[in-house]
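As you look at this complex, bear in mind that one protein chain is not there, while each of the others sits in place.
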Amino acid sequence: MTDMKDVDKGLESDENTASGSRGWAKLKRNRAALAGGMLLLIYLVCALGAPVLFKGDPSAPDLMHSLSPPSRAYFLGTDELGRSILGRILYGARVSLLIAVGVVGVGLVIGVPVGLVSGYYGGKTDFIIQRFTDMMLAFPGFLLALALVAILGVGLKNTVISIGISMIPLYIRLVRGCVLTVKEEVYVEAARACGTRDLNIIRRHILPNVLAPIIIQTSLGMGTAILFAAGLGFLGIGVQPPTPEWGSMLGSARAYMMGKPHVATFPGIAIFLAVLSFNLLGDGLRDAFDPRSRI
Amino acid sequence: MNRSEVPLLSVRNLITSFHTHDGIVNAVNGVDFDIFPGETLGLVGESGCGKSVTAMSVLRLLNPSSATTRGEVIFKGENLLAMTPEKIRLIRGSEISMIFQEPMTSLNPILTVGEQIAESLRLHEKLDQEKAWEKAVQMLKMVQIPSPEIRAGQYPHKLSGGMRQRAMIAMALCCNPCLVFADEPTTALDVTIQAQIIRLLDHLKKGSNMSVVLITHDLGVVARMAARVVVMYAGKVVEEAPVVPLFHDPRHPYTRGLLNSIPVLKHDSQARLTEIPGMVPNLLRMPEGCSFHPRCSQVMDICTKKSPSMVHFAENRRAACWRVSDE
Partner (left out) sequence: MLHFLIRRLLSIVPVLLGISLLLFLMLRMLPGDPAQVLAGQMASPEDVRIIRIQMGLDQPLYIQYGVFLKRLVHLDLGVSARTQNSVTAEIWARLPNTILLAVCAITLACMFGIPAGVIAAIRPYSWTDYLVTLASLFGISMPVFWLGLMLMILFSITLQWLPAGGIGTWKHLVLPSITLASFVVAFIARMTRSCMLEVLSQDYVTTARSKGLKEKVIIIKHALKNALIPIITVVGLQFGLLLGGAVLTETVFAWPGLGRLIVDSILARDYAMIQGSILIFGLLYTLVNLLVDLLYAFVDPRVHYD
């Protein structure tokens, strides 16, 4: 028994390290992914270091300086309440990062186990779970989030929950699909033939193999989460002012952009760059570790 | 065979290299051979020896971004490798055509069988829509597909593997080419179907003056169809001979090994079926000296150090082996 365990462990680690090390080499050669990584780093520095980078309260109004264009005092200008747009963008990075992590967390914590169970056990459980995901996927993602916000109400927490729930079916589908292919692999059958417990098989054989697609989906999913959250904020049903949120900054900028285009320009660039960084990285990761799946 | 004839196609020092992540690989490494009008040449070797790549290189069908081809391929007095892309395009399918290994994947799934033949005819023979279709049906009849009128209007997935390969042959022959490369035309088929396809090819060949290069690892097929055989190993020609002498008196140890691995059914046969030991070498890590030496049963000192050169030791016969050059 112990011998067999070692054998299939050997097989497994061989598989992983072989594709793994080649994947890293490919990732390092991928300039787009590197650029994404750099952008992401900048984004993280902005988000985590906002209080250091910007002194003062980003939400405190200063009506004396409302809607001033970019200048030395206000690098990116000020909004309709005279708040520094730079400061609000920096603090907005924290909010969007929080949302992205929260959303993907909800998706992962619920989607991955359900997908694993659905794919591994199959049968009736699988059928019910799949019909349920079909139902959720019958609504386009953003609309599902919209509908959930309509029920739960606005605000940061509800934004995270709504978008998170709308992403669950994607994780279920992804993980289930991977499990179905891995399940047929020889080393999994061998482990099962040796009488290894299901939980151990899932943990030692299946989970490591679905890890790459999950990581890729997570990177891309964070980008989507930021886009969705900004969309909800823009519509006025996401994170509420005065919390600095990029989407809601754009929403309130609409009324003033006629004469002051800067109020609408910079928050949009921030959203764009943050989403781009996750997409570049996710794309690079996919090319390197999971070249079979596309889009 | 009349050797004073001018060859239809001469391949000289053909080198095809692929650019891989791990370095440059010469899949074909200095191949030369001639094909004369009307003859069938067998191009033999294990998979990975570069025989298919040779055929693809001659017609320049390899992707130029991943493979480069050097050397000369003289066809009717012109070098195919130095031609403009437009000029070689007009030779493909009309004067030189190709039959591929996989009838399952070599036909376009969303075009009817008839259309895939007819489009060649419209292009090269300048036939109109209707005439081309008629000729396509006629071609399907020639390759013995039953009810060709109906089959022509069907999509490939409705046809069996054997029928698809017949359609493939019809497609290759429809413009009366003078040279056909048949790349493992039977490998993907059932044994009984294989025999039928070989019989068909042989039959079609006899009725015309076209030359056929039969690329295969199956020496039985070669014995049946080919007049002359070129044996390849690891990207190089190792032996060439007319078919009868080759089978009776193979000189290169690799050819001998290939022949020994064919099962022969004889009552009194005591001969054992023997395999060539070892594996085809990795093209990235070629052994020094003769590339066959690690698998050779008669290896000598020199084989591990220097690569043997080609020796013409008799009329129409040549081999690249130190044992042959010593004799």
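Labels for the chains are A and B, by order of writing; each one numbers its residues from 1.
The rule is short, and it goes like this: a residue touches a chain if its C-beta (ideal position, glycine included) is under 8 Å from a C-beta of that chain, and two chains touch if they have at least 3 such contacts.
Since the model is a prediction, treat every value here as computed from it, not as a measurement.
If you put the hidden chain back, the residue from B:F18, B:Y155, B:F247 or B:F313 that touches it is B:Y155.
Within the whole complex, the absent chain has one touching residue among B:T16, B:T54, B:S106 or B:T216, and that is B:S106.
Here one chain is not drawn; of A:L27, A:I42, A:I110 or A:A147, the residue touching it is A:A147. Even with one chain removed from view, subunit B keeps its contact list with that chain: residues 59, 61, 65, 89-94, 97-98, 100, 102, 105-111, 119-120, 123-124, 155, 157, 168, 171. Seen from subunit A, the chain kept out of the figure touches residues 32, 131, 134-136, 138-143, 146-147, 149-151, 223, 227, 230-231, 234-237, 247, 250, 253-254, 257-258, 261, 264-265, 267-268, 271-272, 275-276, 279-280, 283, 294-295.
Operating definition for what follows: only the chains that are shown with their structure count from here on.
Separation between the centroids of subunit A and subunit B, computed from CA atoms only, is 53 Å.
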